[in-house]
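Shown here: the complex without one of its protein chains, the others still in place.
Now for subunit A:
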Amino acid sequence: MPDVQPLVREFVLKLKRRKVEGSHAVARQTAELLRSVVSQHRMGSTNQAAALADAIRGVGEQLIAANPIELAVGNIVRRVLHIIKEEDISSTAVGIEGLSVTAESDDEYDSENDDHPTLSAAVLAAHARNALRAPSLQTLLEDIPVSTALSRSASSAGDSDGKSGDKSSKSRKLKHDVIAAIGDLIDEIDTCYDQISEQAVEHIHQNEVILTLGRSRTVKEFLYAAKEKKRSFRVFVAEGAPRYQGHVLAKELVEKGVQTTVITDSAVFAMISRVNMVIVGAHAIMANGGVIAPVGMNMVALAAQRHAVPFVVVAGSHKLCPLYPHNPEVLLNELKSPSDLLDFGEFSNCMNFSTQDGTPLLNVVNPTFDYVPPKLVSLFITDTGGHSPSYMYRLIAEYYSADDLVVKRSTTNYS
């Protein structure tokens, strides 16, 4: 794929140099890049889905390796892989339906079979998706006859592909569907703020006092929506050292007319006794319901637990990561420059002191992220609604497939 390689390389460089930061921007750019990759991909004759998936895996591996801390990259890669799988299954189902229509000649089943061709491919795809998922109440109640018919036919003609002879149309169809689905994914990433903000009125009523730390665009939109619906609330914004993004959020809120008080991070415990709700954003949500959040969030969560204040995390679904966190403070963390904390010039004389083996006496630690365990979180508000931490694994099953957890290009070649 000569056309897409420079694009990939450029994006990898950007990730490595941390030129693009923030889950939203990263997710969007990753999705767009993968869409280009799919559109540039030359589809083979057999095993097209597998080949496509493999290509995506190859690119994805590079992207993830560029910035392993930026979990949104991996999330989007896995989403695309899942999309490919889904589209493949649904198009296979359609193909099978086409086959069964031509193959079947019994009169008794004619009436039944006559119904099937009228089902559009999209509906079939939707049904296929439902079949992939665990049966939900809706599917159980509404679609019993169709889905069982589909599964029957799908299983009966499992590995017959390409018999009907319109291989090229099918492959074009797969690519087209995948690209459309990725487009949907990009829309989903863009509109997550709106969907989350719609839920603001359910949670913010009158005379609320809300605490937040640092700045999250999701939280900002959430509060804007509540303000627009004329709910009365005040916000305590903790400044969020060492980036001090809290100041930016405070400015934005004040411009909208929200009563804002800026406090230092050390005052969080002191003020939280007067707070009704803590609303924060996240960098990523892990499979166990734990949250990777900007540094300082664990302190806020513990204080909220102590004072029985609900700790609400708002995050778009592109932040949902299928991985389980093992030692997240170290493995999923990034240490930034000490100059944020100590001025190099002022403390340069302290650098001169060292122990006998030459190691410096002065170390500075400046982590970027904090891990909040699921037991401290009261509620997750995502674009699909509000969920408890113990429900997050269900969402993951919806968006990702289990064999994509390790994104690695397989060594076998597909013709």
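What to note about this one:
Note that a residue touches a chain if its C-beta (ideal position, glycine included) is under 8 Å from a C-beta of that chain, and two chains touch if they have at least 3 such contacts; residues count from 1.
We take it that contacts and distances are computed from a predicted model.
Missing chain, UniProt protein name: "Translation initiation factor eIF2B subunit delta", from among "3-methyl-2-oxobutanoate dehydrogenase (2-methylpropanoyl-transferring)", "Translation initiation factor eIF2B subunit delta", "Centromere protein M" or "SKP1-like protein 1B". Across A:T191, A:S232 or A:S266, the single residue that touches the chain missing here is A:S266.
In the complete assembly, the contact with the undisplayed chain comes from A:L341, out of A:A25, A:A65 or A:L341. From the options A:D54, A:D370, A:D383 or A:D404, the residue with contact to the chain not on display is A:D370. Among A:I69, A:L302 or A:L379, the one in contact with the hidden chain is A:L302.
Residues of subunit A that touch the chain left out of the display are 236, 239-242, 244, 247-248, 250-251, 253-254, 257-271, 273-274, 295-296, 298-299, 302-303, 306, 329, 333, 341-343, 347, 350, 353, 355, 361-367, 370-371.
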